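Only one protein chain is missing from this complex, and each of the others stays in its spot.
We just call them A and B in the order they show up, numbering each chain from 1.
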Amino acid sequence: MSYRFAKRIALLGGALALLSASFIGTIVAQEETTLRYFTFSAAPDYLEELDTIIAGFEEENPSVTIEVETAPFADYFTLLQADVVSGDAPDVFELNYENFVAYAANDTLLNIDDLVTGDAPYYPRAVEAFQYQGEQLALPATFSTVLLYYNADLFDQADIEYPTIEWTWEDARAAAEAIRALGDDVYGLYSPVQFYEFYKKAAQNGDCAFFNAEMTESTINSPACVETVELMVSFLNEGLMPTAADLSGVSDSELFLSGNLGMLVTGIWMFGAFEEATFNWDIQIEPAINQHAHHFFANGVAVSATTDAPEAAAAWAEYLTASETAATVRVEAGWELPALDQPEYFADYLAITPPANRAAVFMALESPVTPPVIERQTEMQDTIGALLTQVVDGELTAQEALDQAKTELDALIQ
Amino acid sequence: MRESNVALNASTKPSVTSPSPTTDSNRHSLSLGALARGLLIYAAMALIIVVMVLPFLWMLSTSLKPQAYILDTTPDLIPNPLSLESYTQLRERIDLARVFFNSTFVAVVGTIGQVILSAMAGFAFARMSWHGRNVVFTLYLATLMIPAVVLIIPQFILVKSLGWVNTYPALIVPGLFSAFGTFLLRQALLTLPIDFEEAALIDGANPFTIFWRITLPLVQPAIATLVIFSFMGWWNAYLFPLFVARQESVMTLPVALAALQGGPRALTEWNMVMAGGILAILPILLVYLLAQRWFVAGVVSSGIKG
Partner (left out) sequence: MASLRGVNKYLWVGVFLLPSLVGLIVFTILPIVSSLWYSLHDWNLLSAPEWIGTGNYIELLNDPSFWTALRTTVLIIGLYLPLAFVMGLGLALFLNARVRGMVWVRTATFLPVVASWVVVSLIWKWLFNPQYGLINIALGAVGIEGPAWLFQPESAIVAMVITSLWKDVGYVALIYLGGLQTISPTYYEAAQIDGANRWQLLRRITLPLLTPTMFFIVITLLINYFQVFEQIYLMPMRDSAADRRVEVIVTEVVKNAFSYNRMGYASALSWVLFAIIFAITFLQLRLQKRWVYDEGV
């Protein structure tokens, strides 16, 4: 009996030993300087490109090693916050513009004014975007923008002119009507009624602003804003744009790719995906309302305020965002565009087709607009998004929705 | 109805009578009623199988379609053309071998640990009477009532301070102590007649021997059930591993597969996502089939004759 007993104890012990063996393997030796870099844009498609850039940096800085951690965008900020909370933030990490303000305001980013060379050729607008209260708290890594894509074949079929830089949304409406007439399952255009499109159309309108200049009150229910929302919703109401029920789970990009959508407003990141299209397509700057405005999305790279190696970290951040190696690797791979004012980097980029009209990407930079950012950003976006959906569903008029939005936004900026 | 004087080394004569009342003994010969009932039963079996399995066949068929054909909304089950490109793409995107190993290792060690700990604790609750037992059991149950999401941050901080991030202990140790298994086995033990254990006690056995040699064999079906659920929990775990295992050397399958879904700024490759889903199911299915045998065997060996 005691033999059996011992055998059982041994089994238990074996299991525990297995556990602790895996523990032992975790003791890691630290040598020289190792930097942890956390990113969302590199995975899953651009890890090799990132390795190339890292190799270039490590060659110039032999005593530094970079360790990469990645996460999908949906989880990235949650994981980053968890790291910050536990006091062990990555040395260098990626941020997008909307989240930059929250991190900057909470003293989690290192001021790198003095740690960078200062002569990297960033776009001025991009550099400013990552300043907070006069301090440079991140460096602009990439930018992207949103443009009008159009299915040239459908335009030919409907016998209408391709979009030009003079177009307004009324021109787009006329074109959409012509294309819609081509068939029951062919739609004219798609420009979603949501937060991002709203603030951009507001800028195109010119008179609509979500908040007043001092950021003490919301002005989202002004007549100009109501007008803007009504414009956005009109495409749905006139049947030129598919509703969620019409799409039935197919994404707008998938609809475009299937050849059943005349015009689509989406970002330049879709170039790669649309290469597979079986029809001719091209891009153009977005139509104006009273003026042009285009999204300016920027990703930045920041150094943690709690890093042990500030000089090395800042050097890596600068290399990643401004070095020739990094820029050329990015452009070649189509991995977003470096926020650098260096036309020679983009010469090759401009030559690739489709789309042929890549110059529109840079033309769009002449009328950039960044989102309104407050500390309780996600709540604001969710609130506005929900109210816009109610307008789309016909539950509220544009005026009612925006009046409600004003009340809620006022509460959020307290 | 209780049997007394039962021998410890129970005879393994299987009971002929099924414990379920839905099958008769052989009283009726092949009457029309029996035939109709038989057909009905087989029809029901077929229906259940179809309802349960068909959606997965669709998933399998999507995984075998080339990317361009996924948007085809015609519901054809047999892909034409057939393509394995999603699986090869999957292999290129993630280190399948490593990730599979990680998931398997974590699930196996975790399941063994969880089952042992749950069985022991369940025994303490079901077979021993002690001061404060109900309070402690309520404490166990209470831990199941807090949404795990809100514990992630404190648990993460704890694991980080132990230096376990990106190591196997982080994936295994915190999950070993789930109250679910203890609850399950306690209930199963409560169903057992206490006679055999009392008899052994009179014979002078110590509690551990009784536990190991008598009690556990009698609840093999419940243990088999727990093995299945425990393995499944470990295998499919996503939220906590997401936080603590970010390097491919320790990353588990659900986390690796989730990363494939691209963001709002990409077209999700559904065939690849489905391929990943199919691969994720297969091992648990295997465990289930293996544990099933144990299940049935457990019934056979628990036949007891006075």
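As a working rule, contacts are C-beta pairs under 8 Å (C-beta built on N, C-alpha and C of every residue); 3 or more make two chains touch, one makes a residue touch a chain.
No experiment lies behind these values; they were computed from the predicted model shown.
A.B. asks: Which one touches the absent chain: B:Leu184, B:Ala245, B:Ala259 or B:Met272?
C.D. replies: From the options B:Leu184, B:Ala245, B:Ala259 or B:Met272, the contact with the absent chain belongs to B:Leu184.
A.B. asks: Which one, B:Gln67, B:Gln89, B:Gln155 or B:Ser249, makes contact with the chain that was left out?
C.D. replies: In the full complex, the listed residue that touches the missing chain is B:Gln155.
A.B. asks: Just to verify: which one of B:Val219, B:Ala245, B:Ala259 or B:Met272 makes contact with the chain not shown?
C.D. replies: The single option touching the absent chain is B:Val219.
A.B. asks: Write the list of subunit A residues that the hidden chain touches.
C.D. replies: Within subunit A, the residues that touch the unshown chain are 78, 81-82, 84-85, 102-103, 106-108, 192, 194, 244-245, 248-249, 376, 378-379, 382, 385-386, 389-390, 393.
A.B. asks: In the full complex, which bits of subunit B touch the chain not displayed? Write them out.
C.D. replies: 1, 3, 15, 17-24, 41, 44-45, 48-49, 51-53, 55-56, 58-59, 73, 75, 117-118, 120-121, 123-130, 136, 138-147, 149-151, 153-155, 158, 173-174, 176-177, 179-180, 182-184, 187-194, 197-198, 201-202, 206-208, 211, 218-219, 221-222, 224-225, 228-229, 232, 236, 238, 254, 258, 270, 273-274, 277, 280-281, 284-285, 288-289, 292, 295, 298-299, 302-304, 306
Keep this in mind: only the chains that are shown with their structure count from here on.
A.B. asks: Taking each chain's centre as the mean of its CA atoms, how far is subunit A from subunit B in angstrom?
C.D. replies: Those two chain centres are 40 Å apart.
A.B. asks: Can you list the residues on subunit A that touch subunit B in the complex?
C.D. replies: 1, 4-5, 8, 12, 15, 18-19, 22-23, 25-26, 40, 43-45, 69-75, 79, 82, 85-88, 250-251, 253-254, 257-258, 267, 269-270, 273, 276
A.B. asks: Touching residues of subunit B toward subunit A in the complex: what are they?
C.D. replies: On the subunit B side, the touching residues are 67-68, 71, 73, 93-94, 105, 109, 112-113, 116, 152-153, 156-157, 160-161, 163-169, 172-173, 205, 208-209, 212-213, 242-243, 246-247, 258-267.
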